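The complex appears here without one of its protein chains, the remainder shown in place.
We call the chains A and B, going by the order they appear; numbering starts again at 1 in every chain.
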Amino acid sequence: MAKQRIIEIWVGLFVAAGFAALFGLAMQVSNIPVFQTTEGYDVYLRFENVGGLRPRAPVTMSGVRVGRVKSIELDENTYQALVTITIESRFDRIPEDTSASIFTSGLLGEQYIALDPGGTDWFLEAGDEIALTQGALVLERLIGRFLTSMGQDDN
Amino acid sequence: MASDILVDVKDLCFRRGERVIFDGVDVQIRKGQVTAIMGPSGTGKTTLLRLIGGQLRPDRGTITVLGHDVHRLGRDALFRLRRRMGMLFQSGALFTHLSVFDNVAFPLREHTDLPEPLIHDLVLMKLQAVGLRGARDLMPSELSGGMARRVALARAVALDPTIMMYDEPFAGQDPISMGVLVSLIRRLNDALGLSSVVVSHDVVETAQIADRIYVLSEGRVVESGSPGDLGRSDSAWVRQFMQALPDGPVPFHYPGPSLEEDLLGARR
Partner (left out) sequence: MTGLLALLGRKTLDSFSRLGRGTLFLLRAMAGLPSLLPRPGLVIQQLYSIGVLSLLIIVVSGIFVGMVLALQGYNTLVNFGAEQSLGVLVALSLLRELGPVVTALLFAGRAGSALTAEIGLMKTTEQLSGMEMMAVDPIKRVVAPRLLAGFLAMPLLAVIFSFLGIMGAYVVSVATLGVDDGAFWSQMQSAVDFREDVMNGVIKSLVFGFVASWIAVFEGYDAEPTSEGVSRATTRTVVHTSLAVLGLDFVLTAVMFG
């Protein structure tokens, strides 16, 4: 029966290794939702164009992640994109006149929202809207504008 | 008298594809006796055991074992009935991944809740009966053919069956292990109060231990009776079989065109 015991130990090790690997994947490789179902408050933003922004994209301030994009919808009255972001509750001192822009991380990376702090003593609260926004830069439009200005210079 | 009959095969017909294996076979196995089913190779003797065990279904006819019609039983009832039947396969069919001890313990562990020390004692007793108590820790691959068959025999009687079925127990054995098996089958039959069915084509050995012999040929029982009766049979066929003559009613040549025709035909 000693052989049986060795087999049991090996199987125990195997199962433990499997769960350890899963745990490793959860903690080290992915952003496990259990630890960051962002406890926080929702703030609204309107953009002319969200470009390639997707739900769950990061929201950063000075490069530090403070929240995530919760949803992206179309406001059918203004035909603007209505973006809801969730800011973690520990960042509760973000000035009301903060501005937001959509940037791309790296040349081909994913898009995210960067917040630029304003200067008032009033802080954002749940349900507020950030009024100052700068939508995503669409490459084709940029090139078009560049070409037009080149043409004007020539004249 | 009727309660004396443990296995009653009536008007059995069985076909495998186009080939007719049995065509109206009647066999009765009586309590306490060693009954032998004999016949040349390919007469479906093994098939008969599988039909009795309920592993195959007949095309016609009934098989009654211990008062139950085998082929009308549900799965559970059939399994309960099989616990009272032991079967020794030609190959032994030992579980290659289990030791001799665990092989014999297998049916005990599967079907009883006996504590391990008791199983240990029972297994050693069964192994003692076949003379292999000392081989308990060997693996089946380390056994000779005769030893493997004896272990399989110990395993088959582990649950103290009422009926033991032997499939070609003597095939491919050297004279010594053949002798051992011959006496074992008879001894176990009498000592444990079993009834035995031996399927074989080894005439001499089988005649030594059988109380009654059925001779099968071409899907029918051609002769039955005690070994002495069969020796005096006036059927040429039975005589050829019992005395192992090379030619007779069963021709030496497989049927086909005559030799002359074949040879001349090839030249054309």
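Note that contacts are C-beta pairs under 8 Å (C-beta built on N, C-alpha and C of every residue); 3 or more make two chains touch, one makes a residue touch a chain.
Quantities reported herein were computed from a predicted structural model and do not represent experimental measurements.
Enquirer: Looking at the full complex, which residue from A:Ser30, A:Ser62, A:Asn77 or A:Gln152 touches the chain that isn't shown here?
Expert: If we include the chain that is not displayed, A:Ser30 is the one touching it.
Enquirer: One chain is left out of this view; which of A:Phe14, A:Trp122 or A:Phe146 touches it in the full complex?
Expert: A:Phe14
Enquirer: Which one, B:Leu51, B:Met85 or B:Leu153, makes contact with the chain that was left out?
Expert: Candidates B:Leu51, B:Met85 or B:Leu153; residue touching the omitted chain: B:Met85.
Enquirer: Among B:Glu18, B:Glu110, B:Asp234 or B:Glu260, which one touches the chain that has been omitted from the display?
Expert: Final answer for the missing-chain contact: B:Glu110.
Enquirer: So which bits of subunit B touch the chain we can't see?
Expert: 50, 53, 55, 79-80, 82-83, 85, 87, 89-91, 93-96, 106-107, 110-111, 152, 155, 159
Enquirer: For subunit A, enumerate the residues touching the unshown chain of the complex.
Expert: 4, 7-8, 10-11, 13-15, 17-19, 21-22, 24-26, 28-34, 56, 58, 65, 106-110
The criterion applied here is as follows: only the chains that are shown with their structure count from here on.
Enquirer: Nearest whole angstrom, what separates the Cα centre of subunit A from the Cα centre of subunit B?
Expert: 77
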